[in-house]
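A single protein chain has been omitted from the complex, and every remaining protein chain is retained in its original position.
What follows is subunit A.
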């Protein structure tokens, strides 16, 4: 059985990749996927700790996060479709209508 550190390192790597993706990419869908990756990195941490501490609470959290992520995906994708219909683009640089 792998030690806790292994899980945590993997999770940190995934989270960092996600963060860098969010900060550097312009395609909204890619950013969206990066966010999902960050969420799942956190899920991995929670599950690892849950197992390590023998406490089921962490896994319950994971279910909640997955539910929220599903809802977020539905809303987020709907927003993107709506935006694409208006602008024919899903580049976040183009989301600037509120700017002065």
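The rule we apply is simple: a contact is a pair of C-beta atoms (placed from the backbone, for glycine too) under 8 Å apart; a residue touches a chain by one contact, two chains touch by 3 or more; residues count from 1.
We adopt the following convention: contacts and distances are computed from a predicted model.
A.B. asks: Missing chain's UniProt protein name, "NADH-quinone oxidoreductase subunit L", "Cobalamin B12-binding domain-containing protein", "Na+/H+ antiporter subunit C" or "Carbon-monoxide dehydrogenase small subunit"?
C.D. replies: "NADH-quinone oxidoreductase subunit L"
A.B. asks: Of A:47, A:65 or A:92, which one is in contact with the hidden chain?
C.D. replies: A:92
A.B. asks: For subunit A, which residues touch the unseen chain?
C.D. replies: Subunit A touches the chain not shown through residues 19, 22-24, 26, 31, 92-93, 95-96, 98-100.
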